[in-house]
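Here the complex is missing a single protein chain, while all its other protein chains stay put.
Naming follows writing order (A and B), and every chain is counted from residue 1.
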Amino acid sequence: MNKVEKPERKLVLPGELVAEGEIAFQWSPYIIKIDNKLYSTVLGLAETRENKVNVIPLQGNFYYPKVGDLVIGFIKDVEAFGWIIDIKAPYSAYLPASNYLGRPANNGEDLTKYLEIGEYIIAKIEQFDRSVDPILMARGKGLGRITSGGVIDISTVKVPRVIGKGKAMLEMLAKETGCEILVAQNGRIWFQCPDKQREDVLLLSVYTIEKESHTKGLTDRIKQLIREKLGVEKIGEA
Amino acid sequence: MEKPKLIIGEKRSDGRLFDQLRPTQMKVGILKNANGSSLVQMGDTKVIAAVYGPREVHPRHLALPDRAILRVRYHMTPFSTNQRKNPAPTRREIEISKVIREALEPSVISNLFPRTAIDIFIEVLQADAGTRTAAIMAASLALADGGIPMKDLVSAVAVGKVEGNLVLDLNEEEDNYGEADLPIAIMPSLGNITLLQMNGEMSEEELKKAIELAMKGIRELYEMQKEALRQKYVLEE
Partner (left out) sequence: MSITPSNDRIVSNLKKETIIHLISKGIRGDGRKLNSYRPISIERGVAKKAEGSALVKIGDTEVIAGVKMSIDKPYEDTPDQGNLIVNVELLPLASPTFEPGPPDENAIEIARTIDRSLRDTKAINLKELCITQSQQVWTTWIDIYVLNHGGNLVDASMLAALAALKDTRVPKVEVKDGKITKTQETFQMPLVRNVVTVTVGKVGNYMIVDPSLEEEDILDSKIVFAITEDEKIGGIQKIFGSLTINELNEAINMVKNSYKQLIDAFKNI
């Protein structure tokens, strides 16, 4: 018989004991090990499942870059050989011209022709470590300049909740609103909706998820909310 | 100026017992733009704190290659005291900014964010003694509110000697006319003292007793800090 383990979740604070003894955990900035004890370093949710412990932060609005992450960047400055991009991280990111144009910038070339200050782009973190600012890659499938739709900011710690376990929340949002949605790891969401009403409902849903991210049964509640707001338009759906 | 009567029997001039804190209020997330913020009020002392960061450091040469720097500003508004206080930073504010930074450094896990700055701004709106200890607690709350990883919260309180008696959480009158004032900040879970000052005169015995008394106050304040952080989430649990 299969036993389903229900993960235990507890609200924890900086300095609070999360686990003791021989317990596995993956290094994260949210857990610290002193002697044989594990403590939380932030206000968050401590999750213990199958003898492995994890702390999910509930507060914080900065993105800590990770190589391979998908981000939505905001062009802050144009330089001779690339662009300076805000990715809501403690560090500015740099997009070399070759990582967008496929070729290096020519001397004296005006790069604003391709990307201007104030525009958004979808990119991947190509390189980042403790000694160098993040380098972005914006050439490839699904990457590049955002030309339509809208972009909103959410708290970076809420990103996992908006995506949901196995993308459950994200898929539900897309299905119920009929909008195209892209959630970037750095706390920005791109969306394109068939009409203004659905856009408003989507934004309200995202706002609600942010506010109630630590609660249970959220996916179903949001589904209900969307359906209420749109009126039940699809006949026969349970 | 005649010295007011500070101790009446077993009570203090404001009716408190020797080991009693002033009525305390703590709130987090009170400023929209700051990454983290808080308000702490103890009796008539009221301070707000805001945290920005971790963020890039300008000028670049201030940055450290292996950790974030802390930049702390403690400032009193001109209307926070009985006599208007000149808004220009005084030597006292400069010293207090330093001791507050030194009180918070051991708690912040700064090596997670090399080459950045974590900025902490504290404004005293009402000053009635204990501003630096209220400031430290407010700063610690604001750091937690901003999701900055820390080893522990920092709690702080001042113990004083008034007419020979050791009392907890001095008010302004007691601070002005008392014989000693000992502000102390500690990371309660780890037992690390991060702020310790004393002005006045104490025997070694009195000093040890004063610290014991401070610990009692700190245990209460630590719980209040945790409650203030849990507030937003408690309704659902």
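Rule of thumb we're sticking to: a residue touches a chain if its C-beta (ideal position, glycine included) is under 8 Å from a C-beta of that chain, and two chains touch if they have at least 3 such contacts.
Note that the structure is a prediction, hence the values are computed from the model and not measured.
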**Report entry** Omitted chain's touching partners, listed by label
**Finding:** B
Query raised in the report: Which one, B:Asp19, B:Asp44, B:Glu102 or B:Glu220, makes contact with the chain that was left out?
Result: B:Glu102
Report summary line: Considering the complete complex, of B:Leu70, B:Ile109 or B:Leu213, the missing chain is touched by B:Leu70
Report summary line: On subunit B, the omitted chain is touched by residues 1, 62, 64, 69-73, 91-92, 94-95, 97-102, 105-106, 110, 180, 182, 187, 191-204, 207-208, 211, 215
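Here is the rule we use: only the chains that are shown with their structure count from here on.
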Report summary line: The distance between the C-alpha centres of subunit A and subunit B, rounded to whole Å, is 35
Report summary line: As the complex stands, subunit B meets subunit A at residues 35-36, 53-56, 65-66, 68, 107, 109, 112-116, 144-153, 187-190, 226, 229-230, 233-234, 236-237
Query raised in the report: For subunit A, which residues count as touching subunit B in their complex?
Result: 11, 13-17, 29-30, 32, 34, 39, 41-43, 57-62, 90-92, 130-131, 157, 212, 214-215
